[in-house]
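With one protein chain removed, the remaining protein chains of the complex are shown where they sit.
Moving on to subunit A:
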Amino acid sequence: MTGFTPDLLNRCISCGFCLPACPTYALTKDETSSPRGRINLMRALEEGSLPADDLRLGEEASFCLGCRACETVCPAGVRYGALLEEWRDRQWQGAARPPVVRLLMFAVNARWRVRLMGLLRRHARTPDRPAGPHLMLGCFERALFPRVSRAALRLLPELAVPAAQGCCGALHAHNGDSERGRALAAELGRRLPGVIVTTSGGCAAHLADVLGRDRVKELSEYVTGRPAAGPPPEPPATDDAGPAPLPARPLRIALQDSCHLRNGLGVWREPRALLERIGEYVELPSAGTCCGAAGSYALVRPRDSRRVLDAKLDEIEAAGLDCVAVVNPGCHRQLDQGLRRRKSAVRAVHLAELLAGPIDHLEAAPRPTNR
């Protein structure tokens, strides 16, 4: 059984500055559901004053979204995300790991299974090329949203996309198997030498943690920082073929940040700057706070996930948007389902699709309509 790294655990000075940043504390107003409270639980576990099978200890290990918003306001620089991984390594062994997570981890543990997930749906693929930069195909993104990878490649044709990539291991690292998570990331790093471009904020943060920050670029970061940056993307054409024309005014677009991208990698200006080029950008008050998807959280704790999401959906609907841009497949699925559940006219669209021009999937789905 692994323990906590003392330097990580001792870093917390219990000041409580994390409380207002924490989405689960906002729900409960109970400190046990706050980062400081959870670190106190970890300390009690480490000291042995709480047994590993304590019910609340187990409950809080899964109630935390892992969004790392607390890290951005912590005066003492506590690396809460790393602590949470160590906590789950301890708490979620064997049968204690949520069954949904075990199933997901099984699905992505072997490269052939990941590939199979992708083959079920058509996704972007080019023959293997030796040198980078490479486009990484997130394993859930390729299954759920294959059009995102296609759009990314249309936008950035210079990227190589080997088909047999495997999983980056973020799922494992966030769910009690850091060792496997790191091993998978290292393996992916070997398979995709050079810079790795990803359309998934969650994968980006984990890969950067293992491979180093300079090897990993999230899409918006790559597009803005490209040395040979072409002209800025044109606004999506309004006259492309489709059952209904797009509104004859600029799209009203908001962004939902990916927590790990924003809080883990500090990337949040770049996607906004790109969206401002292609439409009327609207900043939602809660854009930077978790949507409740939080990796596998929406599957493990669907009720809590929806509680976190609800206020955000109200905001989106009140803002008169055409679409909400996302930069991570988890957020994509969460907002997509939430908006459909409400029969909203607003659509969740990945940044890559918006930048790549004609929004092909909107041909299948109803076009965003005017307010």
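The definition used in the following text is that a residue touches a chain if its C-beta (ideal position, glycine included) is under 8 Å from a C-beta of that chain, and two chains touch if they have at least 3 such contacts; residues count from 1.
One rule holds for everything that comes next: contacts and distances are computed from a predicted model.
Chemist: For the chain omitted from this view, which of "Aspartyl/glutamyl-tRNA(Asn/Gln) amidotransferase subunit C", "Putative spermidine/putrescine transport system permease protein", "Probable sugar-binding periplasmic protein" or "Glycolate oxidase" is its UniProt protein name?
Modeler: Answer from the UniProt record of the missing subunit chain: "Glycolate oxidase".
Chemist: Would you indicate which residue among A:50, A:82 or A:319 is in contact with the undisplayed chain?
Modeler: Checking each option in A:50, A:82 or A:319, the one touching the absent chain turns out to be A:50.
Chemist: Given the contact definition stated above, which residue among A:16, A:225, A:285 or A:302 touches the chain not shown here?
Modeler: Of the listed residues, the one touching the omitted chain is A:16.
Chemist: On subunit A, what residues meet the omitted chain?
Modeler: 6-7, 10-11, 13-17, 19-20, 29-32, 34, 36-38, 40-41, 44, 49-50, 54-57, 59-60, 73, 75-77
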